[in-house]
Structures are given as structure tokens and as C-alpha cells.
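Missing here is one protein chain; the remaining ones are kept as they sit in the complex.
Then we have chain A:
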Amino acid sequence: MIEAAAQLAVNAVALGAVYALVALGFVLVIGAVGAVNFAHGELVMLGGMVGVGAAMLLPADLPVPGLLVLPAVLAVMAAVGLAVAGIAYAPLRRAPPTAVFIATIAVGLIVHHGVTVGIGPEPRRGPPLIDSGILDVAGVGLAHQQLATIATAAALIFAVHFLLQQTRFGRRLRAAAQDPEMARAVGIPVRLTIAVSFALAAALAGAAGLLLSNQYLVTPTDGGALMLKAYVATVIGGWGRIWGAALGAFAIAVFETLVAASASYLVAEALLYLGVLAVLAVRPQGLFGETTGRRA
């Protein structure tokens, strides 16, 4: 009984930490360009696939295979993020945000179905971060993979926090998100900042994909649901609020894990969407209002 509860809790925290990574990348792009990146979930899936592929290149029996491929996943996905910015955002800088939204829908289609055609629709298992062992804590067995997932996600979240709060890039990013014209006027390279935001967002998505790929496998159809959860998390956390979105994502994972354990995953999903519709109907400005003011 205690064991089951402890495992459930670790499950929820591990999933929550990964969802928080996904939502962080999603909300970074919203902050940078004011538009939803509809392809974000596909980038999570792609990161998982990159992890699967990179692990196949490693010699067998190396220790900590997942941690070894993590830097490669981050680098490849950062490059993918730059490409997404170049294709779906740069040509549409002066277009309304809806145009960027639609362009990212198109990118999502290309990634999703490109992967399906390229390597097939089968689910694939990514490398474990450390190994597939079990840690015995006072008679409760906890999977190494889940503990390492929590630690890795926490380290990445902390790194993003440091980057945003303590570095010049972070200040520029936040300034550009609040008021791009003013930021440009005071000499912040807004285009560079936006490109880096896309790269960072994609790298975080890729890391999340790698972290999910061992326990949950990775399938080309995974992206849509992940993007939708990040989208919902952003509404829960307050549109455009970076840490609000991360907390919202964590809450979704806990909710999902608990409801799935007591009823089913299907019920969890249905309740989540019904909840979103109810929130939007009752509080059209979102659960906690918006940080960025609307411009007339």
C-alpha cells in the first residue's frame, strides 16, 4: 500500500517535471513572438526519436546511455529550433500572430508525417538515463529511470531559471517579450533573441522527449497531445507567465496520474479538456489573467 502510494507519487513527480520542461519551451516562444508554436509537441516527439537514434550509434553496454546522448539531443534540437524560427517565423515577422500559428501547424504536419514516412509508425524505446535498475528505499522499490528523470528535468529547469533571471540574454528575452518595439529601440537584438528562444524551446522539448522515451516509448503520433497539455498549462498558469506555465504543467501531470490510477487515462483526458472549456467559458481572460497587455 505504502509502496504503491510512493511509486505513484514518484511517477507523478517525474511526469510533472517532464511536462514542465515541455511547457517551458512552449511559453518561451509565446513570450518571444506572441504566437503559439503548434509544432512544439512534434518537437518533443522528434527529440525522443533523436535520442533513440543517437543511442543506437553508441557501443552497447556503455553506462548511463541516456545521459550520454542528452547533449547530442539538446544540440540537434536547438538546430531544429533555429530552422523552425527561420521557416515559420522569420518570413512572417510582420504578419499577424495567426499566420505564425498556421505556419507552425504546417511545420508540425511536416515533422509528424515526415517521421512516420521516414522511419515508420512503430513505437520505439529510448535509452534509460542510467540503467533499468531499481533503488530500494526502506523497502520501497523506485526505478532509477524515474529518479534520474526527476533529477535531470530539475537540473534543466534550474538552468533555464538561471539563464532567464541571471544573464544578459534572460533580461533581453524578458524585455523583448514585454515590449518588442521598446526593446529594439534600446538596442536589444530582438531577432537574435527570438532565434535563441526558438532554439532553447526546441532543445527543452527534445530533452523532454528523451526523458519520456524510455518509460513511455516514443511514437510519431505523440506530439499533438503533448502540445495540447502545454497549451492548457499555459492557460492554467496565466497566459505568457513562464513559471506559471511550468507549474500548470506539473499540476496537469499530477492530476493525470491520480485520475488514471483511480479511473482511467481516458477519463483524465476527457476531464482535462472539459475543464479547459469550463475555464474559458467562465473566465475568458484565463485562470489568472494575462501578463502582457493588449495593444489597441
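Basically, a residue touches a chain if its C-beta (ideal position, glycine included) is under 8 Å from a C-beta of that chain, and two chains touch if they have at least 3 such contacts; residues count from 1.
In the analysis below, contacts and distances are computed from a predicted model.
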| note | According to its UniProt record, the missing chain among "Nitrite/sulfite reductase", "Chemotaxis protein CheR", "Metal-dependent hydrolase" or "Aldehyde dehydrogenase" is "Metal-dependent hydrolase"
| Of A:L21, A:L156, A:V235 or A:I252, which residue touches the hidden chain? | A:V235
| request: Specify the residue from the set A:A88, A:A143 or A:L226 that touches the hidden chain. | output: A:A88
| query | Taking the entire complex into account, which one of A:G48, A:G108 or A:G244 touches the absent chain? | reply | A:G108
| said: Need a quick check: the contact residues on chain A for the chain that isn't drawn. | reply: 30, 35-36, 87-88, 91-92, 95, 97-99, 101-103, 105-110, 112-114, 116-117, 121, 224, 228, 231-232, 235, 239, 266, 269-270, 273-274, 276-277, 280-281, 284-286, 290, 294, 296
